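Every protein chain but one is kept in place in this view of the complex.
Naming follows writing order (A, B and C), and every chain is counted from residue 1.
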Amino acid sequence: MNWMTFSGPEIFYFGASLWFLLLTFTAKPESVNSGARGRTYLTAIFLASAGILVCLASVHAEGWLFIKAYKVDPFSQVFKTLLSLGLFLIVCICGQMTDIDERRHNEFFFLLFSCTLALMLLVSADHLLSIYLSLELSSYSLYILVALRKRRAQGLEAGIKYFLIGSFASAIMLFGMALLYSTCATAYLPEMAKVLPGMIGAPAVVTGLVFTLGGFFFKLAVFPFHSWAPDTYQGAPNQVAAYIATASKVAGIAIILRVLASAGQGSPYLVHILVILSVVSMTLGNLAAIAQKDLKRLLAFSTVAHSGYVLLAVLVMDASAYSAAIFYAVAILVMKFTAFMVVVELAPDGRNLRIDELAGLHRRSPLMALALLVALFSLAGIPPTIGFTGKFLIFTAAIQKGYVALVIIAMINVVISLYYYLLVIKAAYLLEPARTLPPLVLSFPKRLLAGLSIVTIVVAGFCPYWLIQIAQAAAQPLILGR
Amino acid sequence: MAGSPAHSVDLAALLAATALPFFSFLAIIVATRGRPKVSAGLSIGAAAVCLGCSIGLLAFHSGLSAPIEFSTSLIASSGLNIPFGFLVDKLNLLMIVVVSTICFLVQVYSLGYMAKDPGFSRYYAFMSLFTWAMMSLALSASLLQLYFFWELVGLSSYLLIGFWYEKWSATQAGKKAFVMTRAGDAAFFIGILLLFIHTGDLNIAHLDSRSALAGVPPSFITLSAILIFGGIVGKSAQFPLLTWLPDAMEGPTPVSALLHSATMVAAGVYLFARLYPFFSLSPTAMSVFLAIGTISMLLASTMAMVSRDIKKVWAYSTISQLGFMIMALGAGGYFAGVFHLTTHAGFKALLFLCSGVFIHRFETNDVFELGRLGARRMLIPMISMVLGAAALSGLPPLSGYFSKEAVMGSLAGLPDHVWLAAGLCGVFLTAYYSFRLIFILLFPRERVSGEPEGAHGAAHKAEYGAMALPLIILSTVTVFLGFFETPLRHFIGVAGEVGQAPTWPHTAALALAVAGAAVAWIEFGRKGAAQIGFVERIEPLHRLFAERWYIDHFYGLLVNRVVDRGIARLCELNDRKVIDGSIDGLCEATVESGRVVATLQTVMVQYRLLAIFAVLVLLALYYYY
Amino acid sequence: MIAPFSEVLVVAGILFALGAFCAVVRRNLIMIVLGIEIMLNAASIVFVGASLHLSNLDGQSFVLFILAVAATEVSVGLAIIVYAFRRTGSFDPGNFNLLG
Partner (left out) sequence: MQMEPASFPFLSAILLSCVVGMITIIVIPEEKKLLIKQVSVFFSGICLLLSVYVFFAFNRSAGGFQFVENVNWIPSLGISYFNGVDGFSLPNILLTGIVFFTGVLTMWELETRVKEYFALYFVLVAGVFGLFMSLDLFFIFVWYDVSLFPMYLLIAVWGTTRKEYGAMKLTLYLLAGSALILPAIIFLWAKSGLDTFSFVSLMHPGLFTPSVQKFAFLLLFIGFGILAAVWPFHTWSPDGHVAAPHGVSMVHAGVLMKIGAFGVLRLAIMLCPLGWIYWAKLMAVLAIIGIIYGALAGLRQTDLKYVIGYSSVSHMGVVGLGLSTVTVEGLNGAVFQMFAHGIMTALFFSSVGYIYDRTHTKNIPELGGLSRIVPVASAFFIVAALAGIGLPGLANFWGELVVFLAAFKVYPLFGVIAVVTLVVTALFMLRVVQKTFYGPANPRYAALRDVTPWLGVPRIILVAVLLILGLYPALLFNVIRTASVPFMNGLPR
């Protein structure tokens, strides 16, 4: 068994987090100078970029590990690549983490890498237990990451809320898993996929399934498990919020797809629940976002809304919907990252960014303003952006299944969402600051990053075929797994 | 299209007569606005060519038997073929000669009248625009083409009335003229469209030969005839759309002479004559036309009796003479109508141009004032004006006498003598108000002040010369045109129509005209006359006439109260309050609910756990339900 | 097996509800965590019961892991909560509601 070759990413990230753990032990608390910090950062960048290569190298791997509890297939490998990409992007904007105690930077990276590792395990998990374990592992890293903030009051509150709601949700999920296990007589997803469609109507199965999904809904911030999102985004350090909004969401989409793909589509009740939750999530997220003053909190609510769109894809449950959801995961990764990048760059001291603080951005940094504009339009789903193409694919899949009304509701939500995105854009392009602020000086790599983000969003929106093919390839195992 | 050389000569002449003024218009607008002399030269040159071509065509085709037609299709989408071209027959040969003559003379006259105006070039540009539109209108081959130029004529009228646009009343008058004629044109347009939909053919020749109308129900012909007549009502200022014409006198006097008496307003009558065979298919429509002509004729005469403004008197008289023409045509007197149109063009232009000389000289429109300032000392215009007024009153041997007798003749041919009575009444009133004006001018009550005529300078002389020449020409025409009645009748080719009508209406008309003049003499002319007309002694009547029978009040009420402050305001309110209000309300509600939802998201963490639990329970309930 | 599986489920269900009730009702961060632990235990009971019922060992292994995870959870959670207590001197979740 050549498990070394096809579990390369996991091993690599395990090693990387171990490396940071060791650094944590060796570093002397008193003597953190800028050189050491720079070294830590460079290491992180190096490891993160190397991680992408490792993931790419093993992208075609396929097989099982741990008595088939762990499945390596194109689906998981694509998501692992996405996660490594997400991590790399987040590390890129961690250059000036003034909001986290400098002595804790090693721990920060340790938690970040181990969280990524956990998410990678999650996307490969094929057994309830492995799912549960990796989910918990990623959550615990994040709880601490959130609480790490120097602005303790905010960080702690966010951490507490995240932790309480998260562990509540995972308790529910665990109970659901227990029910599923007890009715299916197996904890392997492929085995469950064989028996579940036949007994999908049974109360215990439905309860178990819905409870289990609750844990994933928490990851994805779907109503009613979304309530941590606004506070956590707002209270967490900007970089951590960015990580939660991107990598964590991507993994959430992955696991929800894998579990529901094995549940199959036999139950109208399940679909009804998903429809309800999807509609409520997007409506509630979009409505609540209108009233926000804090940019991160606004993005949190927009995340809730986007979970609603993802659920729309999930509930359709066919090949095109799965690939649409995978495509949308990519879209979320890119556009959320771009938006958060602007937040991070505009708040070098790590404070929260109020929307009216964006005033005059178009003059201070036209590039950042443009990045924000493109990212927000992409989030709103205006072509030619990746966000639009993602929505288009989802809607296509949904309408093919006959959910026209649902798509119209989603489009109305898009209109509502554009309203608050426009408010942000207005602040960036229209308002003038009370006192003139100095131009924002960006280093070349940052400009390159911003430029690449913009180009990616637009080009992937306009010429999405390559990405769609990848998404289709990744969705293949979900269909065959049935 | 035509092949023979004669035809190509015709075509060239027609093209020259229609296209040259247009090009002169474009050239003046684009290039020569800064050079008034060149502009005037261009415009007058174009008018002269028009005149030459018209006379040439008339001379060449004096024995024309069948109409000549040139046509090409302007737009042809499937099911829609709109031909554009020329239709030449005797009627419009006569018409284009009249039009181009007056155009040419008025433009020459304007050299003097407009000499010091800053908008000199613009004036000639608009004049050229009018010439183009009017000539093309007269030569139109299809009804739609006629409508096309009909509107353009309206445009040039609008522009020329409001020529002195800094004068608010002038712009007001221009707008009024355009909108009121437009109201008539809307009916005209509907009529055309109806006709087109049912016959698929708007060719005037086809309509007149009635070949296109086979199988069209008579009620339908009546309907479309009346609708088309709406356009005539608007353009010729007939009842109920007659009040724009007196207001149009705000424009320069040569404009009034050309557009608002001799040619443009006569276009309505021309259209009537043009479609005469078509209209006469419907006796109902014909009697409607007759009635409208009569009403307009009488109303306008009464208004003219009390006006103090020299131009307005002639304007009212124009309406009433147009009413005469329509009466004649409505009564079946095709030749009478056309002949009266021709003679009227001559003497009415003459009257206006004479008034123009006075106005130019004394800078007032008030008749009494003009008289006091010594209008009678200006010999040429005064004599011409007397001639014109006499022609207007229908006194022999002037042209008006002959044409009015013809009109009376055709009215007498009707079985119902009400029309004739009305006509005779009109003759009396016409003579009365014409001579009222003449006597006021000739015998001012106060002593004539003002310097003798020769006192003004050489520049004035030149201007005066330019103005006097057309007067003389038109006076000559007025004096002699009447004697051409028989040749004209033969040319128009409806010889049989006059029949052996009794001669008493003619005598009566002449007698009444003399009587009218006599009454005017008693009240205004003789020594010691108070110069107060009998109408002015009856106050309510005077006010009724002076307020134009309150027609304007009605329109003002309609436009301001009903449309502007009524329906339009409702629309606006609906827009602001209902539509925008509901949209804004919806958005506000969305934003507000967003606030509520956002506030709900800030509750304590335990409530959030509770919410999760509650939702799960609800979902379970949904399942078991 | 002594008790029928359905009764195990009922017991576990009641326990789960009690845990949830505790987490929702008690205005004390520690008690909330405790409630969540009880919910985990309810799940453990189901796993054990099912494992016996189905003669499948997966459930047993599940419970082992749950124990470990619960311990981690408590440690992470308590670390945050205790830190918070040190700063504010309160376990009342209502005191931690400043964001928004």
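Assume a contact is a pair of C-beta atoms (placed from the backbone, for glycine too) under 8 Å apart; a residue touches a chain by one contact, two chains touch by 3 or more.
These numbers come from a predicted model, not from an experiment.
Across the entire complex, contacts from the unshown chain go to A, B. Taking the complete complex into account, A:399 is the one of A:399, A:437 or A:459 that touches the chain left out. Within the set B:197, B:214 or B:621, the residue that contacts the chain not displayed is B:197. The missing chain, though absent from the display, is touched by one residue of A:24, A:96 or A:472; that residue is A:472.
Within the complete assembly, residues 362, 366, 377, 382-384, 388, 392-393, 395-396, 399-400, 404, 407-408, 411-412, 414-415, 418-419, 422, 425-426, 429-430, 462-465, 468-469, 472 of chain A touch the chain that is not shown.
Not every partner is drawn; the one left out touches chain B at residues 73-80, 144, 147-149, 151-152, 155, 158, 162, 165-166, 168, 171-172, 174-175, 178-179, 182-183, 186, 189-190, 193-194, 196-197, 559, 563-564, 567-569, 571-572, 575, 579-580, 583, 587.
The rule we apply is simple: only the chains that are shown with their structure count from here on.
The touch graph of these protein chains is complete, with an edge between every pair of chains.
Note on chain placement: the centre of chain A and the centre of chain B lie 77 Å apart, centres being C-alpha means.
With each centre defined as the average position of its C-alpha atoms, the distance from chain A to chain C rounds to 26 Å. Chain B and chain C, compared by their mean Cα positions, are separated by 96 Å.
Of all residues in chain B, those touching 2 or more other chains are 598, 601, 605, 609, listed in ascending order.
Chain contacts: chain A has residues 160-161, 164, 168, 172, 230 touching two or more partner chains. Chain B contributes residues 587, 590-591, 593-595, 597-601, 605, 608-609, 611-612, 614-616, 619-620, 622-624 to its touches with chain A in the complex.
Partner chain C is touched in their complex by these residues of chain B: 598, 601-606, 609-610, 613.
Interface residues of chain C facing chain B in the complex, by the touch rule stated above, are 20, 23-25, 27, 32, 93-94, 96-97, 99-100.
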